[in-house]
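Below: the structure, in structure tokens.
The complex is shown incomplete by one protein chain, all other protein chains being positioned as in the whole.
We just call them A, B, C, D and E in the order they show up, numbering each chain from 1.
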Amino acid sequence: MRPISRFGVPPLDELPDDVRERIEQVGDRTGFVPNVFLALARRPAEFRAFVAYHDALMDKETPGLGKADREMIVVATSAANDCTYCVVAHGAILRIRARDPLVADQVATNYRQADITARQRAMLDFALLVATEPATVGDSHLRQLAEHGFDTDDVWDIGAIAALFAQSNRLAHLMALRPNPEFHLMGRVPQER
Amino acid sequence: MRPISRFGVPPLDELPDDVRERIEQVGDRTGFVPNVFLALARRPAEFRAFVAYHDALMDKETPGLGKADREMIVVATSAANDCTYCVVAHGAILRIRARDPLVADQVATNYRQADITARQRAMLDFALLVATEPATVGDSHLRQLAEHGFDTDDVWDIGAIAALFAQSNRLAHLMALRPNPEFHLMGRVPQER
Amino acid sequence: MRPISRFGVPPLDELPDDVRERIEQVGDRTGFVPNVFLALARRPAEFRAFVAYHDALMDKETPGLGKADREMIVVATSAANDCTYCVVAHGAILRIRARDPLVADQVATNYRQADITARQRAMLDFALLVATEPATVGDSHLRQLAEHGFDTDDVWDIGAIAALFAQSNRLAHLMALRPNPEFHLMGRVPQER
Amino acid sequence: MRPISRFGVPPLDELPDDVRERIEQVGDRTGFVPNVFLALARRPAEFRAFVAYHDALMDKETPGLGKADREMIVVATSAANDCTYCVVAHGAILRIRARDPLVADQVATNYRQADITARQRAMLDFALLVATEPATVGDSHLRQLAEHGFDTDDVWDIGAIAALFAQSNRLAHLMALRPNPEFHLMGRVPQER
Amino acid sequence: MRPISRFGVPPLDELPDDVRERIEQVGDRTGFVPNVFLALARRPAEFRAFVAYHDALMDKETPGLGKADREMIVVATSAANDCTYCVVAHGAILRIRARDPLVADQVATNYRQADITARQRAMLDFALLVATEPATVGDSHLRQLAEHGFDTDDVWDIGAIAALFAQSNRLAHLMALRPNPEFHLMGRVPQER
Partner (left out) sequence: MRPISRFGVPPLDELPDDVRERIEQVGDRTGFVPNVFLALARRPAEFRAFVAYHDALMDKETPGLGKADREMIVVATSAANDCTYCVVAHGAILRIRARDPLVADQVATNYRQADITARQRAMLDFALLVATEPATVGDSHLRQLAEHGFDTDDVWDIGAIAALFAQSNRLAHLMALRPNPEFHLMGRVPQER
């Protein structure tokens, strides 16, 4: 079995207090510590910036964009980037947030044929554009989002989440980051939902 | 929820006997009828040819290529083609054949970072080449496979499976074929293995 | 001169009777045995399935899709896959079926500038989509075909032929299958039409 | 049947003398006037420059690069650019120069499986690199050519021919330039060689 | 002239103190406020996280990776992403850090032909791999970097910078972020160096 990260994982007791506390807090809440926290802790300043950026965009619910929508963007764009860690980990969170055991597999393989709304489809079309052909983003794409009721802040959020995971996916590939086994089953069986 | 196929599904009692019997037989063995059988039954001659081709390559175990290896080829190439049906259905079979709840998700997202042997990695490198850049297949690729102990018939099998699912994936996309919900969980929990 | 197939060709008298008879029958009808039959005979079960699938889609003429149309799909998609065998062999058949010595070369190089009808152009646009970007096939593409008078079964046929030759092209690349010299000239000179 | 060029063809008697004479001279030599001359004559200055550039690279035979080799480069790179005019017209010239009725179809579809020498294969590998990924040309590619006995001037010729037809192919696409029907059959039947 | 950002720019006096102070500090140091600061200030939490991440990777000099090297990675990967803001702004910084008025234009257009060392070339090869094909990063790439004397932390830095600007480039495209005119000339004329 491959290691958690190509760069190894630092001992918890050598970490700065705030980093270790954040890790322990996540472990308490989730029941296990997602490997991304352990791997990133090798660089405390980057750890703090990443977690702050992540929380600013993902720990948030707006009228236009629920938490499940945000996770759906992560799964779809991470799949386009072939990122095992992000697809598996955020696929689990998506199943839980959406209370749907099937949607993550659908969105990860081909969101065009997933059981999602036309509004979510437009959201993912835009997120994928930002992920894969960002130089072509134009005003016409923003108008298409507006037709589905997304306001300016929603557009920023969709694009910014796709951009953040362009970064995260690449970091995970750099590390060959391994998803925790627990993620694979989370949200798939009724009692877990 | 989307229908099973864009082209609908014929009533079982209107099918030719051999097609209906094959469908019932699969249903008995698996516990449910995989949607691909129902959707393809709309065209009995194509149904028979597809099933015959599938069985000739997949219902087979050779010293060089086990059934789990064959399913692994299907999952990896179908993922490269973004085929929801094949990734989900054959992902389930791979989990069961390999007795491994994690490998299908790994292979479907990025086989380069999956927990597989170097030999399996070489097998998938070649299968992906056939799936995505077939015109570049050359003698050097066959030599690489030979270095991993694959003989001539193994090479044929690997390439032919990748070729067959190039067809199946496209057919599934044409139909917008929906995977049965049962597949998503199969082989993930201990008691099911 | 390269061999017929990387995997060799089995002696005719070692083949199962039905396979040998089919080969002899084709040879009698065509005047020579197309190499694909000889190369595939190495695997009788796959030979039978391939021939059955091929005949179910190609030996058929419907009000919406003539035999020349079907060959045109094969030539256009095989060219997109750079498949020498299929472009040369089916190019010959297309010239004969269409009674046109130029159309195969046109369709093989750039179907957008071929002397074909707008309806055939729409047919090839869809076939190429299935061949090269199958995950993006959507209902809008089916509506475009309907505007040109293609019904549901025509759509299935166009897509299924493109899918079948996605398989055949890859198999031919795997084998480095060599077209018979006879194909290159068939249908090019008046007396042959 | 489509016109010769999207931009039309000027009347011969309105052309400058040197342009008309060159056209008549080609017509006398070939038996018909290749359409590219008629279409380009719309712009006499560009006509003269194009013909001069073409002749400087193609009407030339060096110890390292025969006329058939030069045509082979044109066919292979024009096929990569899907240029009907250049593939059909230069395919005819290649058949004649190489005294081989099959090689043009092979090179146009997949030069990797054509009946050519290893030296010609290396030549086409480099020509295709210049045609499709020119920014990646590096010293290592020149060393590979040197290993096959190509000297500095040969390298210039191979690259410059690929570059010139990058231009010609695009011009032909711009015009939707139609190949003369005569080209399709030239060099295919023994008496014509 | 296009606006600074599609999403507008918030009034400085409505910003949180720390954000405004950081902006003023940058303005004092540089002589003008780079537009990215103004545009990102619309979202203070994201502003803080971005700036922190940026500084952790870019405001740093290690034995293996100088500040000019870091800027060179930004310019090369941002050019691959067609990001006007990042190419222009970081091109200016690269000219200054490298004390070279030409290198930024070279690296932005085709780093393979830039006047850089073999070690820098290897660094950019890896950075571009992370930027454009991150799923293919493997141990062999890390070994290649090691041959050029890059240690584990250097590899992390190169990859993490490429990853961070995968995010920044996409954010800039989302905003249609406009570079300040001052950047275009910075570091080009002797007295400015």
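The rule is simple: a contact is a pair of C-beta atoms (placed from the backbone, for glycine too) under 8 Å apart; a residue touches a chain by one contact, two chains touch by 3 or more.
From a predicted model like this one, the values you see are computed outputs, not experimental measurements.
A.B. asks: Which shown chains does the chain we cannot see touch?
C.D. replies: A, C, D, E
A.B. asks: Based on the whole complex, identify which of E:Gln25, E:Thr62, E:Gln113 or E:Thr136 touches the chain you can't see.
C.D. replies: Among E:Gln25, E:Thr62, E:Gln113 or E:Thr136, only E:Gln113 touches the chain that is not shown.
A.B. asks: Which chain A residues would touch the chain omitted from the figure, given the whole complex?
C.D. replies: Touch with the absent chain occurs at residues 135-136, 138.
A.B. asks: For review purposes, identify every residue of chain E that touches the missing chain, sorted by number.
C.D. replies: 1-2, 79, 82-84, 87-88, 101-102, 105-106, 108-110, 113-115, 173, 176, 178, 181, 184-185, 188-189
A.B. asks: Which residues does chain C use to touch the chain missing from this display?
C.D. replies: That gives, for chain C, the contact residues 110, 112.
Here is the rule we go by: only the chains that are shown with their structure count from here on.
A.B. asks: Mind checking the centre-to-centre distance between chain B and chain D? Centres are C-alpha means, answer in whole Å.
C.D. replies: Distance between chain centres: 44 Å.
A.B. asks: If I count partner chains per residue in chain E, which residues reach a count of at least 2?
C.D. replies: 135
A.B. asks: Report the complete set of touching chain pairs.
C.D. replies: A-B, A-C, A-E, B-C, B-D, B-E, C-D, D-E
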